[in-house]
Every structure is written in C-alpha cells, then in structure tokens.
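Here the complex is missing a single protein chain, while all its other protein chains stay put.
Residue numbering begins at 1 within each chain, and the chains themselves are lettered A, B and C in the order written.
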Amino acid sequence: MTGSDRPAGVPGMIRDRMMSVTRRREDVPGIVRLELQAGPDFLDEASPGRFVQVEIPPGPFPLVRRPFTISRIGPSSFELLFEVRGRGTEALAATETGSSLRVLGPLGRGYALDGGRWLLIGGGMGAAGFPRLCQAADCGLAVLGASSACRLTDLSGVPCTSITEDGSSGRAGLVTDLLDGVPWEHFANIALCGPVAMMKAVMERVPPGLSGRVQVSAEARMGCGWGVCEGCSVPAAAGGYLKCCTDGPVIPAGRIDWERWEGV
Amino acid sequence: MTGSDRPAGVPGMIRDRMMSVTRRREDVPGIVRLELQAGPDFLDEASPGRFVQVEIPPGPFPLVRRPFTISRIGPSSFELLFEVRGRGTEALAATETGSSLRVLGPLGRGYALDGGRWLLIGGGMGAAGFPRLCQAADCGLAVLGASSACRLTDLSGVPCTSITEDGSSGRAGLVTDLLDGVPWEHFANIALCGPVAMMKAVMERVPPGLSGRVQVSAEARMGCGWGVCEGCSVPAAAGGYLKCCTDGPVIPAGRIDWERWEGV
Amino acid sequence: METGPWTLWGREYDSPLMLASGTAGFGLELMEMGMLAGVAAVVSKATTLLPRDGNVPPRIVETRYGLLNSVGLANPGVEEVLASVLPAASRLPVPLIVNVAGDTVEDYASVVERLDSSPVPVGYEINVSCPNVSAGGAAFGASPSTVEEVSRLVAAATRRPFSVKLTPNEGSMVESAAAAEEGGASAVTVCNTFLGMTVDWRTGEAPLKRGVGGYSSPALLPLTVARVHLTRRAVGIPVLASGGVGSPEDVLELLAAGATMVQVGTWLMRRPGAALELLEGVRELLDGLRGFPDGTGT
Partner (left out) sequence: METGPWTLWGREYDSPLMLASGTAGFGLELMEMGMLAGVAAVVSKATTLLPRDGNVPPRIVETRYGLLNSVGLANPGVEEVLASVLPAASRLPVPLIVNVAGDTVEDYASVVERLDSSPVPVGYEINVSCPNVSAGGAAFGASPSTVEEVSRLVAAATRRPFSVKLTPNEGSMVESAAAAEEGGASAVTVCNTFLGMTVDWRTGEAPLKRGVGGYSSPALLPLTVARVHLTRRAVGIPVLASGGVGSPEDVLELLAAGATMVQVGTWLMRRPGAALELLEGVRELLDGLRGFPDGTGT
C-alpha cells in the first residue's frame, strides 16, 4: 500500500498502452503465442517473472483484464504464451496479426536474479515465463509437467524433460516422478510454478535446507493487477496475506503459508 | 389478451425463424435495405402493414428485438427498409449477405383492404411499408416527407411527391405544405404514418367527414411485439390504451386519442 | 438441486421453467404460437380488483444492458378476467398461476376469493413487489408484518396454494420471506424487478413518466442467486426464482442456489420460445454431468 510494497522502479514505468500484435502462432491447438510490439520503455522493465494485464476486446465483458507472464522478449517485441481456458483467453486467441491489444505493464515483482544456476520446475502453463528467465539467467535443467511443454516453452537449449498425467507426450505421471534423480545441490536457485497442489508436492521433495532457494511464480484471480483491490491474496507465512500482483507474482517459497494456500 | 384481441389467422402462423439475408443495399447512406429469404408460410401472412421483430446479433445486448415493417415481398423473399438510428439498427446495418437473422412474424394487424384507391401520406421512415401496400392495393398518390423518400420507397409507378425540412431533396417544408392541392375525396382510403406531431398536423388538414378513411400505421417502443408485455401503448379514443403490436400497428385514426398520444 | 422431475405443490413437472408474470400474458398468445413446450406453468400478468389502464407511455425503455418497464399493472380487472380470460385459459396445456396485485391489504384476499370461483388457476402469486405503482406494490413487500398479514388474509380466502412475490428494493427480503411462510404462504417468489431509472442527460428528463421503473437484465442474475440462496436458508417452503435468466446455465445456477422452480421473464421478449430452448440446454448440460452432486449452495 505504501511505496515500499511495490517493485522498485521509476514512477510511471507501469503504463497502459495499445500494442500491435505482430505475430500469432498456434502450434499446438489451444495454446497460443502472441508477439506484441514494444519499445525500450517497456522491454527494459520486462524482467523475468513480471507480467502484463491484457484487456479483452471488444468489451466491456469480460470486465476485468487477464494476467499473463511475459514469456520472452525480443529487440522490439515480447511474447505471451497462453492456453485457452475460458471466455477471456478464447476471445484473446481470436486476435489477428495486425490488430491491437491494450496492455498494462510490466507489473509485479519478478525473479530475484543474484547469479548462480537455475533449476526450473513447472506444471501446466506456469512454465510460460521460463523462456524469459532463461534469457536472463543461467538455466541448467527444466522439469515440466505438461503435454509438449518442452517444445512449447522454447528454452533455447536448456535440457528439458517433461511428463504428462495421461502419457500423451512421452512418460505418464506427475512432475514429482521426474524429480528423483535431480541433483538439487547443483542449483543455486529453483524456479517453481504450476497448480498449487503440484507445487505442494514438489516442496515436499525439495531436500531439507534447500527450500530457501525456491522462488515461486504464483497465480491468483486478479482484479487490478497493480496492488489496490486486495483481490489476489496468497496466504503469508507471517500471517495475513501477500498480494500476488505486487508482492509477487514471484514469491520466495518461505514467505508463503503452504497450509492455507488453496490456489486459484 | 383473449384470442379475439389478436389478428385472425391460424394457430402457429407467428413463427420465430432464422432467415438468410440474400441481399443488402445501402443506396442512400444510413438507409439500408435487406432482402430475407422466406417461404409461403411467411409470405402468405405478410399482408400490407404487418411487421416483424428482428433479434439484434450477436447478443444479448441490445436485449429486446427491433420492429420493422415488411416493406415489400417477392416470390420467395421479403424486404426490410430501415434507417440507422441507434445501436440496434447500427448493428443490423452491418449484416452481410449470406448471414442469418432471427425473425419473428409476421406480427400485428395490417391495413384493412376493402377496395378503392389509396392516398399515402408518410413522414420519415414510416413510408417503409408503402411499397407492400401498393403491391396489394390501388395506390393513387404518395405524399412523402423525407429526403429521397420517393426514390427509396420504390412505389412501382405510383405518383410520388416529397418534401424535406431543409430542402435537401427538392422543396423545403413540411408534408402538410404538399397537401393543399390534394383531391381528398378521390381516395377511398388514406394511409398515414410518420412522427406523431406530423400526423397530428395532417389530421387537421383532412377534410371534415373524411377522417374515417384514415388508417394510421403507428409506432411505439415494443417489448414483445406479440401482445403480452403491455409496453406498446397507444392512447385509445375510447379511454385506456390500444396495443400497437396487436391492435395495430395499423389503427383506424378514429380509434386513437390524438390528444393524449405523444409518440415514441 | 433437483435434476428433474421437478415438484411444486404436489405436481410433478418435467421442466423447472415457469413463465414470469407480465411477460407472457395468460399464456394464450404463446399457445397460439405453439411455444408453450418446455413450460411447467404460466404465471399470469397481474390481476387487480378493478380494471387498471396502466401507466402513461412510454412503458418500456431499453438501457445499454437491460430493460426498464413501467407498465403499472395494466389489466382488465378480476371480473373481466373471470368472464373472458380464464375461460379461454382453460384450454392451456399447462397449469396457470394467477398473479394478484392490490391497492390495500384486503384487495389481495378479495381478488383471490373471486378467482377461486374459477376452476382454472392452480394457485396464485401474490405480488407485493411491483415497483411501478405508488400505492401497494413494493410498499407492502418492504414490511415483514404487512407481508405476514397479506399472507394470512389470502390463506384464509383460498385453499389453493400461493406464492408471495417479494421485493428486493426495500426492507429485508429474508425477513419478509419468513413472514410469508409464517402467514401461510405455500412458496415465495424471489424476486421482482429492481428499482431502476434512466435519465437523458441532454435534457435532464427521464423517458419514463414516473421517473423510476422496474429494471431487468441477464446481468442481474447474481443478485437473484444471492437472494434465492439466502431465502432458501430462511424458509422451508419452495423458493421460485425470478430474475436474470437468459441461458440454460442460469437456470441450473438458480436451482443449485436453492430454487424449486425458475421463472423466465424478460428473456421471452427476446426469445418467445425460450422455455423449450432453455429446457433443452438444461437437459444437455445435465446429461454431460457424471455424479451430479446434490448441493444447495454453500
């Protein structure tokens, strides 16, 4: 609520802009990649783990925006990678190249990048932000739990292994099944995202003493996305709640009260 | 409310159908003509003066349908002729050939056709129904008060004279200015439509004794269009109200309480 | 939530859908249009002791996302309804519930007593919630003690079942529902249109002559869901939901919130054949469900 609760940065860095869609791909049906044109004022702030709030055209329903992680950036553009889940993403999936979207951002706190190698563990579309993380940090291994997740998330050469519940892409099982041989100590940082139940299971596998290395990319139903509506609460270990949109979406695992957290 | 309040006809004659738009013309900007495909079950009931309720796609707002007179019929189609006035007609004007519209009708009571020659007096888009009347009756003269009304309403050879307030199409003035030389007695029937203020002025010019020949095509804001919501009231000379949708839209001038009638 | 057949007042229906008062007349028009399929029962337009012309037009004004009406209980009065409407309505293929309004507490019982002389109505809906008249209407519905009194008088006047149609605009709907039950009502209808208004900012004038009117819209569904849920927990009698239905999902949501039956009103203005469309949609959605829970909301 006071200035110190929000990500550091210059006033005015969060802007609401109309942005051109310069490319649209749907390699896997129902999973859409949109490239949006952006200038340095946006891209310089688009650090790994931060997100944008996209207005769903033509309006006014759905009423509130939809949050999406900045999936990767280019010299004059960035990408969103999303799954069609409901009417908002459905409408967004119909966006055509050349049209414009209203985008607010970059928003939130991203990953704390203080050197060292990263282990990425993600379920579902949570991994949409990993490509951006690998652009900025040394990513050693990705363990993903989604059909064709490795192909989709395009981690530029980072070793990637994935599993799906129904075996539709290689092995059948849960992400946790892939964690047995993971050399946890080799990684200075662990990025974790996905459904809350899956993240809880992963947290139980993290060797004692290493959970301090885990940074969680959280999801919550958002109203504003910029810290005022108190809609996006994530239970805090210290009691009360964190705001996913400004205390997160990337939150050190130790700050979360995993017991109380039920997810979106 | 009882069966006798409604137009005579077989049960089930009012149907709600999806109809193909086979043609769209906009000769005068803002005035649109749509041709809709229809079968004999519709066309046989589409007597002069009756109307349809058109659902505005894609929905659900505007919520209620929009009423339009059946402007003319062909062997397997009929036409609507309408002016873009608000968001409903705006959306309708965007209809493309080949798309479909949901149409309820034919609705209401049309002109009582009992032989004899007709004089047509119309203001604004009220004249949209005159072509259909001239298809079924002997129309002798049309006096219209709208820009390019004669051209638009396409009365298949019926002598037509028009006037506009700003002189944009020929003479400048009110419809009533055209009535001076009209040989009222030559006409067994007078069809009158348009804004209520204009119709009141015309009624004052109708020679004493001849007002019984006037049939008014009334407009009112409609909810249902089929007689149940009591939304479309027109003050009745006998006290109380008539329902524009089922007692009309064509109502003998003598049944209307002109004093109380303010129009839509 | 019942998944059918649906039961009200000892009758079984294979649809949960009733047509709401004032939006379907006495059902005769829809019967002639062949559009009563899917309808469990028709609730008639309001009937009063004396004939009423209704309010000065315009009576219907659309706003961007809904409809304002100010009909003002236009109806020919109970004697005319008995003389010509109910005999015609005896041909209806579905039961008729007559909606009753009054200027005084006693009016309701008088109208019901007269209507009882006809074999046609299977029950009544006591409208203490019309936002479009000054006397009576919502004023009655706002006070639980008045609701209880009206219910008692009606219960004494007829042995037929009746529902009390409550107002969301004033007072406490939940307390009024309990009062209706206490007074002998066989159901409550939750609820009616919300007090609404539009003003032309260019002129400062309201298109409706009385200024305010009754507002309805599919966007109001969550308001009805909440009121059905709260009322359901407060009374043992059936709750008839009325307000906001525009899709099969809406019907199921109201049932899940605790409604016994669901009324559809304004949506009929858009879709006169709504009942069958909605019922078919409901059946499809229910068929798609395995292991449907028997919840009644939280």
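Basically, a residue touches a chain if its C-beta (ideal position, glycine included) is under 8 Å from a C-beta of that chain, and two chains touch if they have at least 3 such contacts.
Every value quoted in this text rests on a predicted model; they were computed, and no experiment measured them.
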Seminar exercise, completed: Listed by label, the shown chains touching the absent chain are A, C
For this session: Sort through C:A37, C:V122 or C:V212 and give me the one touching the missing partner chain.
Result: C:V212
For this session: Taking the full complex into account, find the residue in C:G196, C:P238 or C:P272 that is in contact with the omitted chain.
Result: C:G196
Exercise. If you put the missing chain back, which residues of subunit A would it touch?
Worked result: 1-3, 6, 11-12, 14-16, 55, 59-65, 104, 220-224, 226-235, 239-241, 262, 264
For this session: State which residues belonging to subunit C touch the missing partner chain.
Result: 1, 63-66, 68, 142, 170-172, 194-206, 209, 211-212, 215, 217-223, 225-227, 229-230, 249, 252-253, 255-257, 285, 289, 292-298
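Everything that follows uses one rule, which is that only the chains that are shown with their structure count from here on.
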For this session: Counting only chain pairs that touch, give me the topology of the graph as line, ring, star, complete or other.
Result: other
For this session: Starting from the Cα centroid of subunit B, hunt down the chain whose centroid lies farthest away.
Result: A
Seminar exercise, completed: Rounded to the nearest Å, the gap between Cα centres of subunit B and subunit C is 34
Seminar exercise, completed: In subunit B, the residues touching two or more other chains are none
Exercise. Multi-chain contacts in subunit C: which residues touch at least two other chains?
Worked result: none
